[in-house]
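Heads up, one of the protein chains got dropped from this complex, but the rest are sitting where they should.
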Amino acid sequence: MSELQQEPTAVQGEGRWLLGDPIADDRAPDSPVGDRWSDRKFSARLVNPANRRKMTAIIVGTGLAGGAAAATLGEAGYHVKSFCFQDSPRRAHSIAAQGGINAAKNYRNDGDSVHRLFYDTVKGGDFRSRESNVHRLAEVSLNIIDQCVAQGVPFAREYSGLLDTRSFGGTQVSRTFYARGQTGQQLLIGAYSALERQIAAGTVEMHPRTEMLDLIVADGRARGIVTRSILTGKIETHLADVVVLCTGGYGNVYYLSTNAKGSNVTAAWRAHKRGALFANPCYTQIHPTCIPVSGEYQSKLTLMSESLRNDGRVWVPKERGDNRPPNQIPEEERDYYLERQYPSFGNLVPRDIASRAAKNMCDAEQGVGPGGLGVYLDFKDAIGRLGRHAVEAKYGNLFEMYQRITGDDPYEVPMRIYPAIHYTMGGLWVDYDLRSTIPGLFVGGEANFSDHGANRLGASALMQGLADGYFVLPTTVPNYLADGPFDPIDESHPAVVEAVESTKGRIDKLLSANGNRTVDSFHRELGQLIWDQCGMARSKEGLEKALDRLPSLREEFWRDVKIVGTGDGFNQSLEKAGRVADFLELGELMCTDALHREESCGGHFRVEHQTEDGEAQRDDENFSYVAAWEYGGDQSGAKPILHKEDLEFSYVHPSQRSYK
Amino acid sequence: MRITLRVWRQKNADAKGKMEKYKLDDVDEDMSFLEMLDVLNEKLILQGEDPVSFDHDCREGICGSCAMVINGTPHGPQKNTTTCQLHMRHFKDGDTIDVEPWRARAFPVIKDLVTDRSAFDQIIQAGGYVSVNTGSAPEAHATPVDKVSADDAFDAATCIGCGACVAACPNGSSMLFTAAKVTHLGLLPQGQPERQTRAISMLAKQDELDFGGCTNVGACAEVCPKGIPLASISRLNHDVLGATLAGARAD
Partner (left out) sequence: MVLTQQRNIVTRTWGSSVGKKFVMAVTGVIFLLYVIAHMIGNLKIFFGQETFDAYSEHLRTLGAEIFGYEGVLWIIRVVLLASVVLHMAAAFSLWYKAKRARPVGYQHKGHQGSYAARTMRWGGVIIALFVIWHILDLTLGTVNPDPAGGAYAKLVASFDRPIVAIFYIVAMVALSFHISHGLWSGIQTLGGNSAVKQHALKSFSIVVGVVIAVGFAIIPVSVMFGLVR
């Protein structure tokens, strides 16, 4: 691809990137959107059951997408090797999702349908996602619920014994299935138990506490991975016929995020450096209902399910710098700003709108709590209307969690919330088959960019992870394997040797720096920079500032980082250092992407592009495309190469999102 | 506030460990326990000392990674709270806090406070699932589940597999963990066909892995961060008794 690069126009980015060939998805059938998935399933080639055992699939990550894919491919009879850095596949970060999972079951008879879920998701994504993929997601949502119920996932039920649903931000139907505030955990335990069943059956070989550090691309195909054992530090190679990355998102680039501390971009970033395009890295989602930062030492942010906005009312004092305790501020001196600005959706506007509105209130010095970085989420009316008991039944565990962390009782005092990074819509570019641009490398779940456009709707992440894992990858991966058998390769293949050597070289370099700063101090600095310049609101000036600072920060990191201990054994600082090194590179690509996208859409808000009343202003004429970035190379000053995938909207016509 | 920590330090699985004393002078009461350890570790690294290794990930009380015995109690003094959700406001200025790893033969220490809990995965492998392949599921509404059973199943299903039950049990038994899974699936219609074989197989695996036997002390349920009811064990016993009398076997 890189032969046809051309210099970008000066206006676009002042030489910070190059423009490459356009790219397109050639896998979605040409049929009407509703038929594409069944057509694709039919046209996908199959592998004879007797041959499946001989095919090895590597699946990295054991969250909803990876766990489900490993279990399902194992059930089908493939030889699966599954990897996770956690001590057990059950601890993948999908476990922390609270709110629920969408499915177009229409059990409520409230006008829901596959088409409506499709429509809502494309619209919610601010018209920056691919229609074919989203429609498939909506179709498959039906099967997911069936599958999970059969596995014993204890979804909430009504007295009839039938499944309960609730509504979620960005939609007007009640299609979210939930398991108290622990839907992610329950779904993950379902996938995990299916995976453990296959491990017992011998079809899946599990490698916990094993981190993927590089991708092996041999003779043009992804053929394996280089791993480091977190226990022994041993660098190993695992070879296979296909590699699937389900390694989650990169929200931890911000240091403070709602992601687990271990969540990282390394696997995806290594694949990117080996040739996979990285799409829309600037699309990051800020979740409006998190517990605000309490001090310098803060190590992560805790999200509370957005479902709280169903019954909680968001407000700030009308007067700037009003320091009175919330219960002493009379009704008429409160600004229920979401209800005021968005009368039809009120407190249930999509996440990006709710987040930005909170930021605007805090910027206007109406924020509450330490540093004025917070707004109230008040349940007084809900408790009055439904009774404390009903509120407790719905949100009891969230309230407990809030009280545990802050020491305040939300039954008595309104919660304080503030937005935090929660999800990253961007990720490795994939086609309809979830193939990356490297043959034999598939990407599922949050690690790919495919379904959420510029903004993800609530309760859609679990849906996408399981759709990819249970249903899409098990169809498309065999289609690829049907091309096999591929030439056998072994450890002596030059590509394997090179990948192992470069991995070892990186580790040695990190250990030998022996500087003066801890990994976390670099990570905090990076996080603050990205949050300030590429967070809730972005500007050309700020992004350029970040882009100027990042190379020097990266250079300082490699020169001045201090890691105690050695590489051959359990060394948590070394693990972190490798991940932060990759975040430092990714951060630069995020800022470049954000700088190049001269519009506001979804989670990407450019202050230069807003309507008169401060709403995001999309530019469909110039930016209705996926920005898929090619790695520019290791040499200093190398520029990433932009490949555009034009988005076509034949079924959902782009309109300015309006939640008023 | 000022805190003195006494932390179990052990270089690796084979090394002999001991308690080491550390003093922290600027602990904020809004810090979580793990953030307090982060602060200690930053200090240690800058002094060129090996930081304290401990398992942690989500830091919001759901992944089950964090595992440490604080002053003799797994996850520390707060009820229904994982270590990551324990905040320093529950300690007093000047306190000395002892921090140790889980202690069980089935959970060998890897380093410092990190233990190997893969035995739990093996117990699940022995039967902690419903044998349903992807794609073979019937329509979700085909089988109603009465709300009481669904809620009770949920209470058991909240287990995060942290292992505090084993750590607290004077017998080093994993009974509450096993019982939680058996109860969760045994209360749902989907779990019925394998109910007895599940109970007997998971129990056999637990015994084989050198966990102790349950003597109904109840320490497990007291420290369980998710409040798994002790009565789950009775359900497991019930299913095992039925299977034993019926001669059920798993294969």
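The chains carry the letters A and B, assigned in the order they are written, with residues numbered from 1 in each.
Note that contacts are C-beta pairs under 8 Å (C-beta built on N, C-alpha and C of every residue); 3 or more make two chains touch, one makes a residue touch a chain.
What you see is a predicted model, and the numbers here were worked out from it, not measured in a lab.
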Touching partners, among the displayed chains, of the absent chain: B
Touching the absent chain when the full complex is considered, from B:D28, B:D146 or B:E222: B:E222
Which of B:L37, B:V52, B:C66 or B:I200 contacts the chain that the document leaves out: B:I200
Touching the absent chain when the full complex is considered, from B:K11, B:R103 or B:K147: B:R103
Interface with the undisplayed chain - residues on chain B: 6, 8, 19, 69, 71-74, 98, 100, 103-106, 126-127, 152, 155, 168, 170-173, 194, 197-198, 200-201, 203-207, 210-219, 222-223, 229-231, 233-241, 244-245, 247, 249-251
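In the analysis below, only the chains that are shown with their structure count from here on.
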Length of the line joining the C-alpha centres of chain A and chain B, rounded to whole Å: 28
Chain B partner contacts - residues on chain A that touch it in the complex: 68, 71-72, 75, 86-91, 93, 95-96, 105, 107, 143, 145-152, 154-163, 179-180, 182, 184-186, 189, 192-194, 196-197, 199-200, 206, 208, 231, 258, 260-262, 294-295, 297-300, 302-303, 400-401, 404-407, 470-471, 474, 516, 518, 520-521, 562-565, 569-570, 572-573
Touching residues (chain side chain B, partner chain A) in the complex: 12, 28, 30-32, 34-36, 38-39, 42, 44-46, 48-51, 53, 55-65, 78, 80-81, 85, 87, 89, 110-111, 114, 116-118, 120-121, 124-126, 128-141, 143-147, 150, 153-154, 157-158, 160-161, 184-185, 188, 190-191
